[in-house]
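I have placed the structure first, in the form of structure tokens, so that the comments after it can refer back to it.
Apart from one protein chain that is not included, each protein chain of the complex appears where it belongs.
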Amino acid sequence: MSETLMPLAILLPFVGSLICFVSRHRVSVFTGCVTALLTAGTIGWLTYDVAIHGVQVYALGGWSAPLGIHLRVDGLALFMMIMSAIVGVAVTFYAVSYFGEHDAQEEKRGAELFWPIWMFLWASMNALYLSGDIFNIYVILEILGLAAVGLVALTGRRAVLVAGMRYLLAAMAGSLIYLLGVVLLYAAHGTVDIVLLGQAIEPGATAMAAMTVMTAGLLLKTAMFPLHFWLPPAHASATAPVSAILSALVVKASFYLILRLWFDVFHATITLEAGYVMGALGTGAILWGSIQALRQARVKMMIAYSTVAQLGYLFFVFPVSADHDAANAATWISIAGQGSLYQALAHALAKTSIFLSAGVLLHAAGSDHIDHMRGLAQRLPVTVFAMALAGVSLMGLPPSGGFVAKWMTVQAVLAAGQWWWAPVIIGGGLLAAGYIFRILRPAFSPADVQEALHPVPRSLELCALGMAILSIVIGLRATDLLDVLLIGAPFAIQAGGAL
Amino acid sequence: MDSTTECIKKPLSVLSALFAAVVCVFLAVALREIPDEPGGLTAAAAAEIPRSGVEHPVTAVLLNFRVYDTWLEVGVLLMAAMGMLLFQRRSDLRDIRLMPSPEPVLHWLVRLLFPMLVLVSGYLLWMGKFAAGGAFQAGVVLGSGGVLLWLAGHPSLTNFPGRLFRSLLIVGFLSFLLASIANMAFGQAILAFPPAYAGTIILILEAAATLSIAATVSALIIGLQPVVRDRDRAPIHVPSD
Partner (left out) sequence: MSQYQFYSLAGMVLFALGLHALVILPHILRKILSINIMAGGVFLFLISIAARNFEDFPDPVPQAMLLTGVVVALSATAFAVALARRIYTVTGRSELDEEDRVP
């Protein structure tokens, strides 16, 4: 049974999606919830299985690479799938109440299609993490992009459509640029299997060009500074559950792919300069994203720019790992990799919580302007508390998950002798504190006028709170999750897989 | 839509052209290192053709060795159909007005030609086993037939009730999914076709994909037409000039 867990994690949400597509709304909602739980359960079981047996490879159709396509699961892929499953379940249950509240016919049409598209998106994310074939990943990236844009455009309002169009163009261009790199690699080595490519690759102009175009295309899809132009309007104008999915999960999928390619395919090609470019982009993202977040008047727009900033922390693993000839390099590369992935998880949980809270806010007060936050701490205590907790993790204060992640990253850059990134990481935390307090301060100050709030279903608030609590708790239980991450991962020291 | 509203900013244009030129040169340099010899997987594919159930190497890759890609490709097509329904706020095509048919000859001719299109589509599907052809080509021909019917004033897809219409969109994707589930039930790797039955299984999968591709392609064209709220209203009169 256990060997079918990998394909099952892809098939289950696909089955759910098709049922949702042909069924009536009530059946879709039920199917969505059941599918979410089953998928999460499958991933849990797969985690248990991989923890015991280690890395697994599954030859689709019984054809082995290079002719066929392999599914492959290691700690890195598993970590990303666990992250998607946690956020996925929370968002699914939030969406049940969220879309249940709408009664306008036009909105309802959109809400009906949320379920099939969201399940399709989830299946394609699992497929992406499990795929061991770079051309196959191109097809998956395209599904992921279309599904994400579909979710953005769910409400069909003007702002959403234009933002969705920008997002779509960026996503399409990004995957094509990536595909060009795939073709270059096939031309040079006659395979598109990640493991085989990793063995065949040799430094040279072709490998360099492939690495550059694939990374550039994926940076565009990750919304890495300065290619982030499409992200803030798309993430801010979408509905709350969708914003959470996009900010927490979808941008990380293309980040994962960059990481996978740098470590597993291009490890022989990476130069220190290339690493420094990535570090500089990360620095730019943290500074620019945070400063823009400080200037926004709307909560959701602010959170969207915060995503641009928080993505920057993920990229310090690249300069650190580029210095792979030094003694002890394996140790700090491992720490940097863990720090980066932990940041991805901590940010996913915290950002899901804040976006879900912002949805509650919009629902209750009808607006997400920061001015309308006055006095909300007394009237929506659970939501404001959730925002504050998630904010702690974004700032990187102990004992949150964000703290563990940033702490590990600082340790790694110092050990690698690249001390100049450390002030950026610490300064980024201060800037995050700046924009988080911009929403918390009015929330805790007394309101001048008490406008009536629209009643909010309790389940919405609880989903947001649950994610916020998790974003703190993972800081206390970090070692358990990091053990999973290290199973056969490219930056596990004992496997000798480090650069 | 006219060209006067299209203002291209000069500095941006120059910068972008320079950037594109640099990209081009960079890629051209990379090309020089690529070996000019018949590498790739030609031999590997040729060796496995007898076990693939088809005779044409491209079809063997497309529908057996890398069938997972093809399955997901049908998924992208399904996603496009879902997107169209979402953007147009539709769950089926029934509220789309029929094209008025001012030309009785066209109306007649299409009715006569449509069975031919179905035949050609079926031929293309069957031919995929031996030569270039297959589900996508067959689906597009069939889909164009659907569009043609509708253009000539026949109901075509616009008469399908919602559930049936959406089932038609998913049948291609679903068939691959069912094949995978059947594989699991028999304890095989998913999308593994036993050589003895591979040809038949591939033909069934392709036939299902053809239906979905045809439905999707014609729905993508017909579905973008404006909605008529009142379904009982007669077709809009086209003024004659």
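Letters A and B mark the chains in the order given here, with residues in each chain numbered from 1 onward.
Just so it is clear, a contact is a pair of C-beta atoms (placed from the backbone, for glycine too) under 8 Å apart; a residue touches a chain by one contact, two chains touch by 3 or more.
Remember, predicted model here, so these are calculated numbers, not experimental data.
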item: Contact residue for the chain not shown (choose from A:37, A:59, A:172 or A:397); value: A:172
item: Of A:61, A:75 or A:164, the residue in touch with the unshown chain; value: A:164
item: Candidates A:156, A:427 or A:457 - the one touching the absent chain; value: A:156
item: Touch list for chain A against the chain that is not drawn; value: 67, 135, 138-139, 142, 145-146, 149-150, 153, 156-159, 161-166, 168-169, 172-173, 176-177, 179-180, 183, 186-187, 229, 232-233, 236-237, 301
item: Hidden partner chain, residues of chain B it touches; value: 1, 5-9, 12-13, 16-17, 19-21, 23-24, 27-28, 31, 34, 36-42, 45-46, 57-58, 60-62, 65-66, 69-70, 73, 76-77, 79-80, 83-84, 87-88, 136, 220, 223-224
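Note that in this section only the chains that are shown with their structure count from here on.
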item: Approximate Å spacing (C-alpha centroids) for the pair chain A, chain B; value: 31
item: Touch list for chain B against partner chain A, complex; value: 26-27, 29-35, 39-41, 44-45, 48, 61, 64-69, 72-73, 75-76, 78-80, 82-83, 85-87, 89-91, 163, 166-167, 169-170, 173-174, 177, 180-181, 184, 188-193
item: Chain B-facing residues of chain A, complex; value: 4, 7-8, 11, 14-15, 18, 21-22, 58-63, 66-69, 106, 109-110, 112-113, 116-117, 120, 124, 127, 135-136, 139-140, 142-143, 146-147, 149-150, 153-154, 156, 161, 180, 184, 186-188, 190-191, 204-206, 208-210, 212-213
